[in-house]
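All protein chains but one are shown at their positions in the complex.
Chain lettering (A, B and C) follows the sequence in which the chains are written, and residue indices restart at 1 in each chain.
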Amino acid sequence: MENSKAILLLHCPNQEGVIAATTAFIHDNNGNIVALEQHVEELEKELFMRIEWELKNFIIPAEKIGEFFQTLVADRFKMKWRLEFNNKIPRIGLFVSKYAHCYFDILSRYESKEWKVEIPLIISNHDKFEHVAKRYNIPYYHIPITKENKKEAEQKEIQLLKEHKVDLIVLARYMQVVTSDFISEFPNKIINIHHSSLPAFPGAKPYDSAYKRGVKLVGATAHYVTEDLDAGPIITQEVIPISHKDRIRDLKRKGKNTEKIVLAKAVKKHMDHKVIPYKNRTVVFA
Amino acid sequence: MENSKAILLLHCPNQEGVIAATTAFIHDNNGNIVALEQHVEELEKELFMRIEWELKNFIIPAEKIGEFFQTLVADRFKMKWRLEFNNKIPRIGLFVSKYAHCYFDILSRYESKEWKVEIPLIISNHDKFEHVAKRYNIPYYHIPITKENKKEAEQKEIQLLKEHKVDLIVLARYMQVVTSDFISEFPNKIINIHHSSLPAFPGAKPYDSAYKRGVKLVGATAHYVTEDLDAGPIITQEVIPISHKDRIRDLKRKGKNTEKIVLAKAVKKHMDHKVIPYKNRTVVFA
Amino acid sequence: MENSKAILLLHCPNQEGVIAATTAFIHDNNGNIVALEQHVEELEKELFMRIEWELKNFIIPAEKIGEFFQTLVADRFKMKWRLEFNNKIPRIGLFVSKYAHCYFDILSRYESKEWKVEIPLIISNHDKFEHVAKRYNIPYYHIPITKENKKEAEQKEIQLLKEHKVDLIVLARYMQVVTSDFISEFPNKIINIHHSSLPAFPGAKPYDSAYKRGVKLVGATAHYVTEDLDAGPIITQEVIPISHKDRIRDLKRKGKNTEKIVLAKAVKKHMDHKVIPYKNRTVVFA
Partner (left out) sequence: MENSKAILLLHCPNQEGVIAATTAFIHDNNGNIVALEQHVEELEKELFMRIEWELKNFIIPAEKIGEFFQTLVADRFKMKWRLEFNNKIPRIGLFVSKYAHCYFDILSRYESKEWKVEIPLIISNHDKFEHVAKRYNIPYYHIPITKENKKEAEQKEIQLLKEHKVDLIVLARYMQVVTSDFISEFPNKIINIHHSSLPAFPGAKPYDSAYKRGVKLVGATAHYVTEDLDAGPIITQEVIPISHKDRIRDLKRKGKNTEKIVLAKAVKKHMDHKVIPYKNRTVVFA
């Protein structure tokens, strides 16, 4: 396990000794800490922490770290935590509908190896981009959605995503609302891009609404999908300046640039194990 | 009238010949056009134009330009227009309550002559900043507002603003809703700064709401005041990135920088006669 | 020629009557002006103008407009001008070396029809991305460059670009300096992306230099290629904030997002006939 590292993400009620106990757990067992960030949330007094260490000389075997940490540290401080490893290649389930820009952008990051990821399957409610998937030898499942078949269609999607051992679902301008049944199978593992700077202009057609309101900025928001539509924990968001000269089609065109960059940044942060969702907010470490 | 220039701002239903007729009106009468911008709005097919020319050899006297333009050009195209002159020094009525940053910022632009303006009076519902006004020998009217006296207080304000021949009212974080009676006296002449990127977080305490929602951007919006609270035509808006590390008081502190700059930019655009409000939007020329 | 429009880009010494004469030329001949922007440069007193009109009822045939304009207007004001038509599909010659992000980004805009362009050929000094070109049935010319063969290789490139009737050459992170012989064949028709905010960090390895200098921003610059390396007229540039946490490889990764967006914006502006280069600067209309 040369060069391999463990990453522990945790949160608990703020109290004395959390940092010292956690660093001691690693250091005393011969782990070399290479990064540590912590944060105390002000309103709810919750402490968040991300700690990364080299496993080379660590005396606890990788598969036992969780159990030992739970007993020796987490129980004492009532921590919620998850443990990740830097050498695990993430497996992305990619969803797309009829807009290509985020889809092409993610596939080009994959092809150029800018991202070290697997994309074991693509799911779409349209067949429009099947030919693109073929280039990459990625299975493309065309699953049309209607009011009538939605429950059934989602069950099929869930099964496919599980068969392909997907870690993360990316909705690359997927134009369907996913139900709570679907979401509950992949909690905090579905990232969506919404084409406005939420909470402004939720729902459909945000660029039309932005134009009509006469705002001087449009934006995009990447967030974890929750049951409340467009209200999940925000990971990244950015805006771009616009002017009266920009027609609705200009907003859509300019917005595409922002959408694909904002989504890519959120997916990257998630894959680097730098995001802790908490209620409807996120801690996103640097 | 050496170096003096006229600025004509107009809009009308889009139709052939508007630009040619307007430029001919100026050129044929020996006006030297120094700037021209036009814009056609897509949804309502409205044409907007700003044209600026030197008056030195213009054969129509300044005080007659409006009348001649109405008869010779505007009537034909059903234009709405206003005429401004670059050598008229704008007179600002400055409103403030308890937050100082926009107030100090505007006064420092005034004192340093970055802005060539007169500030003939300051009005506040608090007496907190009277000592600051004294430095500049600007009359400071402390007019407390209660539910009971609001109508009467506003009448007093209107009278003062008229006596001081104010061209523009700037609400520099003035913490009172102004009524439609007040607004109707100064249509499109009241600029307010709201401390969020509207339409997100209208109303009171936007920074608290932004924190609770977990957004990754906060912003500020300068707009003309209309009867619909926080829904008037937007002139300028900007955002700044924030992170989970920013507590509510950090948002407020960081937001101050944005608020004062956004408000100053809007006031400058208005004073340069570069803004045409239209319905609840604006055309803001470059 | 329904819906077709002409676009005239011109500049000349600033003088009275230019706008009026130009608009009259169009209007008096039954052209409907749909957009007009002008600008007077302060140091050299040069006037720039972009005017766009519908050809539907224009009484001068498209192929004669240039000749008539030269005689009736341009000669009088000593104008330099070019005439473009909105229904001409631009033909891009795409150059790439070993970095894929700008290349993939442009191809995806082409494939998704976000851009209405032809890409009749791709030229590279490496064969790395030939398989990508094949997907699109675009001829890919692998032309290796050495010190010895450079002159000859460029002659071959020039011949290919002319055979394919290319209007615009886009250097999508092409890692070769092109010579003045090459440039003089395509004046103001070669757009390059440099991975810094010029004039900071010209030359090779700008991200390494930025890291060593400890700047808090990195950027990208799209510019027309001229004989002075990295000193041609800038079309678009943008920066992104970085921090001490960003290692050189993070700058490179983050920079890619900016590079591809900045290059795409410049190419779009050029294709919309909104850029007038003038000495080593540009006028870029909105």
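Keep this in mind: a contact is a pair of C-beta atoms (placed from the backbone, for glycine too) under 8 Å apart; a residue touches a chain by one contact, two chains touch by 3 or more.
Only a predicted model underlies this, so the values are computations on that prediction, with no experimental measurement involved.
Listed residues A:Ser4, A:Asn32 or A:Asn280: the one in touch with the omitted chain is A:Asn32. Residue-wise, the contact with the chain that is not shown comes from C:Glu238, picked out of C:Glu84, C:Glu111, C:Glu185 or C:Glu238.
Listed residues B:Asn30, B:Ser209, B:Asn257 or B:Asn280: the one in touch with the omitted chain is B:Asn257.
Interface residues of chain C facing the missing partner chain: 39, 41-43, 48, 197-201, 211-217, 219, 233-239, 241, 243-245, 247-248, 279-284.
Residues of chain B in touch with the missing chain: 100-101, 104-105, 108, 111-112, 114, 135, 243, 245, 253, 256-257, 261, 264-265, 286. Touching residues on chain A toward the chain that is not drawn are 16-17, 19-20, 23-24, 26-28, 32-38, 40, 241, 286.
Here is the rule we go by: only the chains that are shown with their structure count from here on.
Inter-chain centre distance (chain A to chain B, centres taken as mean C-alpha positions): 42 Å.
Note on chain placement: the centre of chain A and the centre of chain C lie 36 Å apart, centres being C-alpha means. Counting partner chains per residue, chain C shows two or more touched chains at residues 286.
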